[in-house]
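Taking it in order: structure first as structure tokens, then the write-up.
Removed: one protein chain of the complex. Kept in place: all other protein chains.
As written, the chain order gives the labels A, B, C and D, with residue 1 at the start of each chain.
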Amino acid sequence: MNYIILVVFLGGALLTFFAGKINNVLQDILFLASILVPASLFFAYVHAGNIFNLTLGGIHLSLGINAMSWLFALIVLGLGSMAAFYSVSFMKGKERRGYFYFNFILTIMAMTGILMSRDLVSFFIFWEIMTWSSYLMTVYNGKDVQTVGIKYFVFSAIGAYAMLMAIVVIHSINGSFMIEDLVRSFPEMPVNMQILIPVLLLTGFGVKAAIMPLHVWAPGAYSNAPMAYTSIFSGALSKMGIYGMVIVMVSLLSYVPEGYWFREVIAWMGGITAVIGTLWAIKQDDAKKLLAYSSIAQLGYIIVGIGIGTPLAMMAGLFLAVVHALFKGTLFLAVGAIERQTGTSNFREVTGLIRKMPWTFVASLISIISLAGIPPMGGFVGKWMLYESLLTSNHYLLVIVIFFSSTAAFLYCYKFLFGFFLGQEEKEWANVKEAPVLMVVPMLILSFFSFLLGTYPGIILKPIDAGMQYLGYGITQNHLWQTSVIFNTWGNQVVLQPLLYSIIAIFLFFLIFLTIKSFKQTRYVTTKDISSSGEVPKEHENLTFSVDFMQPFMRAVEPVMRRQIDKYYTGLANGLEALFDFMRKIYTGNGQTYAIYVIVFVVILLLFKDILF
Amino acid sequence: MINDKNSQKIVDFISNWARKHSIWVLGYGTGCGAIEIPPTMTSRYDAERLGIRGAATPRQADVLLITGYLTTKTLKRVIRVYEQMQDPKYVVGFGSCTINGGMYYDSYNTINVLDKYLPVDVYINGCMPRPEAVLSGFGKLQQLIGEGKANGATKYKENLEWYRANQKKVIPNWVMPEYNW
Amino acid sequence: MVGTPVLFIVIPLLAAFLIPLLGMLWKELVRIVPGLVLAYMLVLSVNLLNHVLIYGPIVEVIAGWRPPLGINLVFSAFSGFLVTLVVFMGLLIWVYSYRFKRNVDFEPAKKYFLLLMMLITGSVGIILTGDIFNMFVFIEITGISGYALTAFYTGRDSAEASFKYLMLGSIASTFLLLAIMIIYSQVGTLNMADIASKMHTIKPVYKIISFIFFITAIGIEAEIFPLNGWAPDAYTEAPGPVGAAFAGIVVKASVYAIVRYVYTIFDLSGAYDFLILIGLITLIMAETAAIRQERLKRMLAYSSIGQMGLVMVAFGMGTEEGVFAALFMILNHAIIKSLLFFSGSYLVYNSKHKYIKEVNGMSKYLPITSLLFALGAFAIVGLPPFAGFWSKLSMLTAAADSNMLFIIALVLIVSVVELVYYLRVVNRIYFFNKEEKTEPKKPTFNALIVMITLGALILVIGFYPDAITGILHKASADLMDKGQYIHDVLSLNK
Amino acid sequence: MNNTYFDLLDYMIYGTAILIILIGLYGALVKKSLIKIVIGLSVVDSGVNLLIVAIGYLKGGTAPIFSPGYLANPIKMVDPVPQALVLTAIVIGFGVTAVALALVIRLYRHHGTLNIDEIKDLKW
Partner (left out) sequence: MNELWFDIMGAIVTVIVAFVVGITYMGLSRKITARVQNRKGPPFYQNFIDALKLASKTSAIHHGFMQHVGPAFMMITSIMSVLIIPVLRGNAWFVNLNFHGDLIFILYIMVFGPLGMALGAGQTGNPNSAIGVTRGLSQMVGFEIPWVMALVALMMQYHTTSIVDLMNVQIQSGMWLMFSSPFAFIAAVMAMLGMFRYSPFDIVGAPQELASGPMSENGGKYLFTLMSSGSIFAFAKLTLYVDLFMGGAGNLVELVIKTFALYLIPMLYGVTSPRYRTEQSIRWFWGWPTFFGFLAIIYAVVF
């Protein structure tokens, strides 16, 4: 069954691509089918038991799933299906539909393949397929391809090649590419290999997970891809890095003494990533960029959780991974909807869409609240577990760092909502319509889930628990979580259900009190009717203060923002290119010089022949 | 029970009492009379002991305090501010200029009688009125509110056309949102 | 026995000299005959290769003089594989260049196909021969036809490129002769197997000096770093298919020669490390030189040089996995680089200077060619699931098995550079707007067939590498087994 | 016998050949004129050929012609192989020189100069 799914994906991708030459509707249907059919096949027929073996090029490949990858497959295929529905509407009337659909399906296929891989080579193959198909999506718009696209691919390639190096090194030690063999033999490896292999693997995964010094590709790539895809890019594709990290951190590093330091370093890198991502997110004026940086920050939290690696922290990390997929997926979809309806995603241009696109707003609001980690949304449960795990495992400074980042996140959360939906309703956007149903419904479904998980996290903690048991953690149910109760290891708890009911009760009471029309002659006035020193604002007057919104805060944190890792990378790249440019001057173009090179070569060889041979 | 006349009376009494003792003033301090507001509010006369305090925006204010003359230019703003205030709302004309134009009675660009444009509840006489006079004026207003007689807003609503006509006479190019309170 | 190896030399040589004569009968024969010959050779080589893989190598003796006195041809799994590859590439190049430029009339076409057949003869000869002087002759044949093909366009720059090639080529032949003579003066024989069996009797200093001369001489043809000044120029100025021929045929033959010297003839232990060293330097210099290139073909040329460096590194490992990886890379490089040259020369077909910026937005005019170029670019940087990945993986696995972590790291870093410049071109093709007024030329039908065949091969090998790995394993085992080679050749005496 | 004399002669032949090669190389590497470079390359070729013949030379040997009496009365024969090789090499060298000169003509036609320093349009 395992390979059939992949084949269906691949065939679907090709069929969809070529169907575009015949009929657009047919293409849409084929596209949906080639996402949904394998997805439903996956959940219906793939179980941990069935393993598909294949020998290709003398290498033993093996496909199968485990509880951990099932969890991630849930993210990938769930979010993928939602985004697929969305895409059909999103892509209506756009060019390069075949290209988009093809790469979309291919990415999902690659991610499913990664999760199914039981050996490192097929892992790598699918990893690279994922990389280049996502690269092709990144450059879909044809905008900034030589900068953003290349940067993304170069970083991906660095990561992938680090991973490849680790894979071949593992093979030279083990004689096998199987992940199981790696896990089994890792504790017996020489110490330098015990350090080298995790470093290389983590570099590979860290790039996709946008961990701190390797994150510079993410803002551009996330914001450049079409939004329907970015929701997967940020929501699911980055989780592949997390998935890899989970395997490395837990399966390998738990068993060796150096593991502790690795975990600490990774956790701290995650923390710093979170801070940097948040600060830069606050600064952005483009919603896509903002969400991209926000994704970096959120991935930082997840990495912190996984880095700490206690059962609670791991649970927190995985839970956050799921929730992040939900809310960030929704948010990117929302931005896509807004961009489609208004033609821009810049806060400087669009304002006051709340009455035009109410459902998009509701989805965004729920997701933003979830992102900010405020109860009663799913994000809160993840954040809570993360903090508790940091506290209970004595990471007192890290918890401050995380808290700083997540508090500062409110700034950009607010900026996102305010920038698009609130503020003055300008005449320019008076005719904006709500996005088509097919775009709104996926957003609402996703945000409903992030709401549901806030009160009943047990729904998703159950598979997480199964996954963690697969990794060797004990059973966490009933002493770390119940369906709607979460505990920490000190025995403190949050009982979510009564909290939700109280919140709903209070909310409804006051909402009715405030909304009810006949009471107190409550009435609506336009946003032009504001008290601005008795003036009647003119239509062309800009009363929208979403530009340079957080200036005071940015002034306060200015010393941190002055240094950008990106600049160093750019400097390095430019320096290297200049060096290469200089080096190629050795080909002078003069045949005689070349002849002299030959003679010099011979002379040098003759001189050093004793050393060389 | 709620719509009972007697209970309505009680509610009215309580709300009037509250309104009377909590007067949030939006001072429209363009005229020279505004200089008398600081002494009224600060330690010597301390209007806050009577529950009178400044309000930041018209939405929160109960009383619009017009301190002195209004030019034709500022009248427009004043009308705007007044219309933005929430019921119940009161207007206090401060100084002679609001009553009859005062020393600017023959100026080409001030209005003489504020009452033609906005429903004034209480005038405070003087050029300028001293803080004592101001406090006494507010006392009068409180008394009116307590009795439920300070119904300038109702008057304005009822005679809106007349007020509008007057306002439009002074303000040539009228661009304002409709007042449909 | 389905044929003999000697046919590989006789038939194309004969065809080469018959072409002008046949041209007198019917002008189109000039174009058709080489194709028929190459097709026949391909059938022959495949048959022979099948035979060889089952029954072991064929050693052909020419004119009845048995080794070590006479010249012999060895068609083993290793050389047979390379011959098949070369002939296959030759056939593809023929199909592609059949009416490559429509306006090319009879005279140039005659010369072109004559020289092409000479080139293939020379290359096949280099691979098949068992005699070092004979190899010299074939190298010179290849060289001279190469000079002429480089100067095929009668432009200003092609003559310059050709002259550089010629200059270095004649220096190469000098060194080669010197090396051959040093060997001959010491062992008194020119037969490779015989030399190999007697190698331990030579004084180390002669051995080393002759080896250095050999490496220098063949290194010039094989484009190793300080000796490859001619290569970018020649690739740039030669017609598109000839560039592919250089990358797919000539270089392969030269690399074969180096490998044969290092693995079979000489028993210098430092030679392997030297191959790695020189390969790495070549790789780094070439790939870094490629990144800022302004001309498409020149970039491809540097890339080709770099790939050869990588092959050299793989050969330098001296293990069977290394050889396997190197052969795999040779195969992939031949296929992919030819595809790149073929499609690339259509992308800049009508432009004067062949600048990279002239490919901007070509995807709208030449969708299939662009797609194939992109496929080639993705494949050559080793992205799965394309062909290049498997060779890269096997190369790195082999390197790791030999504990060469530093080399792995270096190779991978250089791969990133390679990735960058290929992606830049692909991006230009797909995402930039066309600015120049040059009219894009649609590929001819036969060119399209060739490119699609190559693209399909890339995909086939990418998805099913087993199609080729069996042969490669046998070939690499064959190369590694030096004693068997000597035995196979010299046993004919008894 | 006075071996030294003959050895010296041997070495002189080798030395002469190497000298010729070096002279040729000098011409090819230092002189700027294309013609001179081609001449230099030819000179190198000649030197190499001389060297090859010298290697095959045997003191007091006769021409390597297979005569009927050879088997009965084996006299010293110089090694025939180098001579055969030299013949081939000369032919090849001739061919290369011809191509080179043809190219020189074309280069002169296009560039109007024979200075190799001015003929470097293709570089980097």
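Please note the rule applied: a contact is a pair of C-beta atoms (placed from the backbone, for glycine too) under 8 Å apart; a residue touches a chain by one contact, two chains touch by 3 or more.
All values derive from a computational prediction rather than experimental measurement.
Within the whole complex, touches from the chain that is not shown fall on A, B. Within the full complex, the residue among A:380, A:429 or A:597 touching the omitted chain is A:380. Contact with the undisplayed chain is limited, among A:507, A:568, A:582 or A:608, to A:507.
Within the whole complex, the absent chain has one touching residue among A:129, A:354, A:480 or A:612, and that is A:354. Seen across the whole complex, the unshown chain contacts subunit B at 11, 14-15, 17-19, 21-22, 24, 42-43, 46, 48-51, 53-54, 56-57, 59-62, 85-88, 181. By the touch criterion stated above, the residues of subunit A touching the omitted chain are 352, 354-355, 358, 365, 369, 372-375, 380, 383-384, 387-388, 391-392, 394, 396-397, 399-400, 403-404, 407-408, 410-411, 413-414, 417-418, 421-425, 488, 490-495, 498-499, 502-503, 506-507, 510-511, 513-515, 520-532, 543-546, 549-550, 552-553, 555-557.
In the analysis below, only the chains that are shown with their structure count from here on.
Once the centre of each chain is set as its mean CA position, subunit A and subunit D turn out to be 69 Å apart. Each chain gets a centre from the mean of its Cα atoms; for subunit B and subunit D, those two points are 117 Å apart. Each chain gets a centre from the mean of its Cα atoms; for subunit A and subunit C, those two points are 44 Å apart.
Among the residues of subunit A, those in touch with two or more other chains are 584, 587, 589, 591-592, 595, 599.
Residues of subunit D in contact with two or more other chains: 28, 37, 119-122, 124. On the side of subunit A, the complex with subunit C involves touching residues 55-59, 121, 124-125, 128-129, 131-132, 139, 142, 145-146, 149-150, 153-154, 157-158, 161-162, 164-165, 168-169, 171-172, 196, 577, 579-581, 583-584, 586-587, 589, 591-595, 597-602, 605-606, 609, 612-613.
Those residues of subunit B lying in contact with subunit A across their complex are 57-59, 76-78, 80-81, 84, 87, 175-177. Residues of subunit D that touch subunit C in their complex: 21, 28, 34, 37, 41, 44-45, 48, 51-52, 55, 79, 81-82, 85, 88-89, 92-93, 95-96, 99-100, 103-104, 106-107, 110-111, 119-122, 124.
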